[in-house]
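Reading through the structure tokens given below for one structure.
A single protein chain has been removed from this complex, and every other one stays in its place.
To keep things simple, chains are lettered A, B, C, D and E as they appear, and every chain counts its residues starting from 1.
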Amino acid sequence: MLADALLDELVDRALAEDLAGGDLTTEATVEAEARAIGRAVARSELVVCGGEVFARVFYRVDPGVRVERALPEGENAETGSVLWIAEGRARSLLMAERTALNFAQRLSGIATAARRYVGALPPGSKTRICDTRKTTPGLRALERYAVRCGGAHNHRDSLGSAVLIKDNHIAAAGGIRAAIERARARAPHSSRIEIEVSSLAELEQALEVGAEIVMLDNFAPADVLEGVRLTRGRALVEVSGGVTLERIAELGKAGVDVISVGALTHSVAAADIALDVERLG
Amino acid sequence: MLADALLDELVDRALAEDLAGGDLTTEATVEAEARAIGRAVARSELVVCGGEVFARVFYRVDPGVRVERALPEGENAETGSVLWIAEGRARSLLMAERTALNFAQRLSGIATAARRYVGALPPGSKTRICDTRKTTPGLRALERYAVRCGGAHNHRDSLGSAVLIKDNHIAAAGGIRAAIERARARAPHSSRIEIEVSSLAELEQALEVGAEIVMLDNFAPADVLEGVRLTRGRALVEVSGGVTLERIAELGKAGVDVISVGALTHSVAAADIALDVERLG
Amino acid sequence: MLADALLDELVDRALAEDLAGGDLTTEATVEAEARAIGRAVARSELVVCGGEVFARVFYRVDPGVRVERALPEGENAETGSVLWIAEGRARSLLMAERTALNFAQRLSGIATAARRYVGALPPGSKTRICDTRKTTPGLRALERYAVRCGGAHNHRDSLGSAVLIKDNHIAAAGGIRAAIERARARAPHSSRIEIEVSSLAELEQALEVGAEIVMLDNFAPADVLEGVRLTRGRALVEVSGGVTLERIAELGKAGVDVISVGALTHSVAAADIALDVERLG
Amino acid sequence: MLADALLDELVDRALAEDLAGGDLTTEATVEAEARAIGRAVARSELVVCGGEVFARVFYRVDPGVRVERALPEGENAETGSVLWIAEGRARSLLMAERTALNFAQRLSGIATAARRYVGALPPGSKTRICDTRKTTPGLRALERYAVRCGGAHNHRDSLGSAVLIKDNHIAAAGGIRAAIERARARAPHSSRIEIEVSSLAELEQALEVGAEIVMLDNFAPADVLEGVRLTRGRALVEVSGGVTLERIAELGKAGVDVISVGALTHSVAAADIALDVERLG
Amino acid sequence: MLADALLDELVDRALAEDLAGGDLTTEATVEAEARAIGRAVARSELVVCGGEVFARVFYRVDPGVRVERALPEGENAETGSVLWIAEGRARSLLMAERTALNFAQRLSGIATAARRYVGALPPGSKTRICDTRKTTPGLRALERYAVRCGGAHNHRDSLGSAVLIKDNHIAAAGGIRAAIERARARAPHSSRIEIEVSSLAELEQALEVGAEIVMLDNFAPADVLEGVRLTRGRALVEVSGGVTLERIAELGKAGVDVISVGALTHSVAAADIALDVERLG
Partner (left out) sequence: MLADALLDELVDRALAEDLAGGDLTTEATVEAEARAIGRAVARSELVVCGGEVFARVFYRVDPGVRVERALPEGENAETGSVLWIAEGRARSLLMAERTALNFAQRLSGIATAARRYVGALPPGSKTRICDTRKTTPGLRALERYAVRCGGAHNHRDSLGSAVLIKDNHIAAAGGIRAAIERARARAPHSSRIEIEVSSLAELEQALEVGAEIVMLDNFAPADVLEGVRLTRGRALVEVSGGVTLERIAELGKAGVDVISVGALTHSVAAADIALDVERLG
């Protein structure tokens, strides 16, 4: 759930892109008083996500439009399922349609992808699939929400939420120990200290200085196994770096705690959703 | 080229997502005076796009960072090519990195996809590949720019730019003739009148009433050929509806004028670009 | 009709100008619970325009105020006619009054002027009166709406909506042919290609290369006639450049397709509307 | 002078109206590297106003454009005078041109009108011409500045700056005495108390209770004279209500202190300014 | 009362600070359907202020939350008093709680301090306690409202509302006489002319040239008395400069008209208010 205040900012900006100059076609062809009903229909299997922002788009075009949600967020929808139903002035429905779908298709696309990744884990696995900060500029909060809808997890929200020490930070601090100690000394006590390591030697060093999460960056499969073995009980193991759907099962079996997948948000296909509009009266 | 005023709005909002709470790790581990150079490197083949917004992100974090463009927009970059170079305070580089890449990876991803679609046309083809209004909310102007960088074309900018009559408009107006006449009577004379048709019969009717562009919506291949034959010289023929890369060659051969491809912006993979940061001094 | 999302942005900004520091007088003299009714009355003949934004101003001050529209948009109102009626807390009415009227007077002023221009055309004329991009900064969408309310037409919405080649573009491209060809090659297929010409020779050249609209810039009356004759059937003829009300009839008779009038938005007198507030209870 | 921070908000919004979708024509016809110089020229006599915002528009499109002011603010410019000169990328000049002129033409139009009103006062007159809150929504600060540029004065900035008691306030408070006393008791001591009166009887009453400014609303000429006589030395006399240029001399002679003229901002003709662009190199 | 349009801007920004990334804890632990009631309770004596913005925070998180005000603005509340009651979804209440309290605690803190200062005046005193422009950036309108709630007065709203000549202005103008005359000649007639003086000699000079308000800046107690004596009847006397609660009684007895107190807004303790949330059903 996102506060309405925050949704409005996103929705208003998106509407401005499409409607700042009005809707030439609709104003010319549809009478002002005509009413209609629009049904958002899944044209392929998908995980439902974005009902709230979908509804808000119609509301911000015209508060007289009512939107009902036929399926709850996170539900698996079959092809042909009705997801949401909007009813109101025909003009308002047509004006809001594309913007509402642009949001919903992206969010449902992400939720669908997230569920696919989660589903690729071995049965009973405790491994988490999680997102990254590789989100679409301006849509981070919504995309992270979609990741959760699909059953995956969120990584830290932003650079100000938690510590993640990368190679440049290590170099700047003068080594793994210094980097971790400085971070521990300065960062909020609410944040765990995570560090990215590029070899088993670095991993060992990070664990010695008390890293709470170790991110194995582009490790070979065998090294991942060894990394998990070394780490067990001393920190969480996160695997990162170009992980594809095909490698999820293997990584899950290896017992890593977290697999972070940038593609969940940066390379996702929109879910196929259409709005079937029917005139009323 | 986008006016700086418009870039800033997008960039500032994206920075707020990532940096509203500062950068815990960088502040803890990197000294305030340290300087660095960062090279944006293509990790796979791509079409360069987004240098301007990439630079603007660094500038809006810290106007002391200088960004140089090693490759021009629209260039094909090999794996390993340096695209852009940023130099300035190490802290500023690390704080801006992710946001700058999020923009650039998406735009280069779109440009790369656009070039792939254009490249699939038969040699010498006059057919246009063009985008749709299925853009990411908030990023329409940038994404349309990326489409052009890749050699494809833009469709109308928004609902207020040009007329495109769809089935609901036809129904509301009471038929194709009425819809086109009303649109002609009301819309700016700068806009062509486009209409979406779902059969050859509708196509014929639309042409009779003077449609300037006819959009063949989900036509079977044979019907596309027949549609092009019927239309030739009387209007532009646009083909739309779930067109994949595989069908481009055939549609190009059929002689359609425009192929609009929603996937160019709604289902695109980010280009793989990394920032290699090196400490100076 | 403008989406509420877009109206709010304009209304909120205007309210901030007048009410950021509250309303000293009203807070001091009017009790918090007092209720009132306010009738917006035409003090001279006018074309009604702006009821939606008028209502929205009151709503954004206080959602408890109800606004009823006594006359529809585009109606000719006599002196003394009640246009809109607001009812609610007296304080809210007094606080919103000036801002609401500032919008409504400007929009009704434009609609009234537009109707006057349209009325100056010969009976049965097919000539369009249309606006230009010479709109008040920040109010373009509303002003274009007002132009339509008065029965005139809109020109292109913005630089991104359609092509209009002017002298500088011609010079930069290296001639009329090159300019038109480049524009045709790059611009969205939804846009017609319009070009401004300054002589009959240029006109002829533009028509040869396929200009779809020719704008005769500051042509002498005889040249307009000749221009229309030359062009007929090959393109639309637009006349532009300091056109006053007095010349409309003549231009209409000449058979030009479009007369664009900057004064419709840049030099218009506010319609005279007052709010008569009456205490309730 | 307006703070850059405040100018940017207005300028960015205006640019968004015109350039959100880019500039189709300029991108198609003008090369990216071409440079040009643009001279803003008065096409009729005018009072120069708006150089700062004019320059800021170009800067916000492209910080590489340099703008020089050939004539200072408030100067009388002859037809043909060069006001301001912009130099930089040809594309940037063409993209910013219309928006920059829209601001400058409105501001110079207001300054020109203001000077005309001031010039209509009898020689040596101490009467002030001043504006009202009937400003264009969103442009109040700029328009008030233009009024000062033309030599006229500003009235209160907003409802929160100073007290002006009108008929509805009097009615709500239960009379002139109560209204003035309440206002005096609540309003900042920095504000004078002004009250609008509709008869000589009301005027007398207002003066007795210590009004510091009395606004004679729609008084007949003879009553204005009598009002000035009654008031002299006890308060300032302001005359308001549909005052036209023709009545200024008479009101000045009558010795009123202030004449407030809504038309200065709500019904003003844009000054005629053009940008002559010339290619460089 | 502040217009909703203006409240929303403040509220939305504050919510963005706390909720841009959602509420991890509440989403994890509280069911979506759970409902609750929250009572805002005074934990120490305070003057009630901020009910409107408190309510608006909940509304902007979730329009389904209803907020009732148990005590009116400006009321003295005992420890333990219920001020406001919010009822709705438990999640929404918990998400809005901190932001709503942050506003309300600050405003009630200011109102409480203002009342304390006013209460320190001698009985029957006509002296005003008033605020300054030393307000929290972004919150001026709310803080000035809180000052009024506590029974104190506002000074001018901003640099654009009224004239206050300080030492630098005097120096720039070349003396007190020149400064006052220039201000009188330029500033709106709705503004009184106030001048800050640093000695009795300057005071005398200012009174001679017609200053309407004289601000005695850091005057010794004896000089304040003498200043009041000199001024009586010719201008208002304002005392300013590090005035503490302890000096109020003495200054009130001295008969100064206005005491301006920066600490009212720049150094105030938050009122202690808690939200007691109880699950429903």
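Methods note: a residue touches a chain if its C-beta (ideal position, glycine included) is under 8 Å from a C-beta of that chain, and two chains touch if they have at least 3 such contacts.
Since the structure is predicted, the reported quantities are computational estimates derived from the model, not experimental observations.
Trainee: For the full complex, which residue in E:60, E:115 or E:169 touches the chain that was left out?
Mentor: For the chain that is not drawn, the touching residue is E:169.
Trainee: Which residue among E:76, E:125 or E:158 touches the omitted chain?
Mentor: Hidden-chain contact among the options goes to E:158.
Trainee: Which is it among A:27, A:87, A:194 or A:272 that touches the chain not included here?
Mentor: For the chain that is not drawn, the touching residue is A:194.
Trainee: If you put the missing chain back, which residues of subunit A would it touch?
Mentor: Residues of subunit A in touch with the missing chain: 128, 130, 148, 153-158, 160-164, 186, 188-192, 194, 213, 236, 238, 257-258.
Trainee: In the full complex, which residues of subunit C touch the absent chain?
Mentor: 16-17, 20
Trainee: Residues of subunit E in contact with the chain that isn't shown?
Mentor: On the side of subunit E, residues 10-11, 13-14, 17-31, 34, 36, 90, 94-95, 98-99, 101-103, 105-106, 109, 133-141, 158-166, 168-173, 178-179, 182-183, 185-188, 191, 262-263, 266-270, 277, 279 touch the unshown chain.
The rule is simple: only the chains that are shown with their structure count from here on.
Trainee: Using the contact definition stated above, find the chains touching both subunit C and subunit D.
Mentor: A, B, E
Trainee: Could you quickly compare B-E and B-D and let me know which has more C-beta contacts?
Mentor: The greater number of contacts lies at B-D.
Trainee: Report the inter-centroid distance (CA atoms only) between subunit A and subunit C in whole Å.
Mentor: 43
Trainee: Check each residue of subunit B and list the ones that touch at least two other chains.
Mentor: 17, 20, 141, 157-158, 160-164, 186, 188, 191, in rising order.
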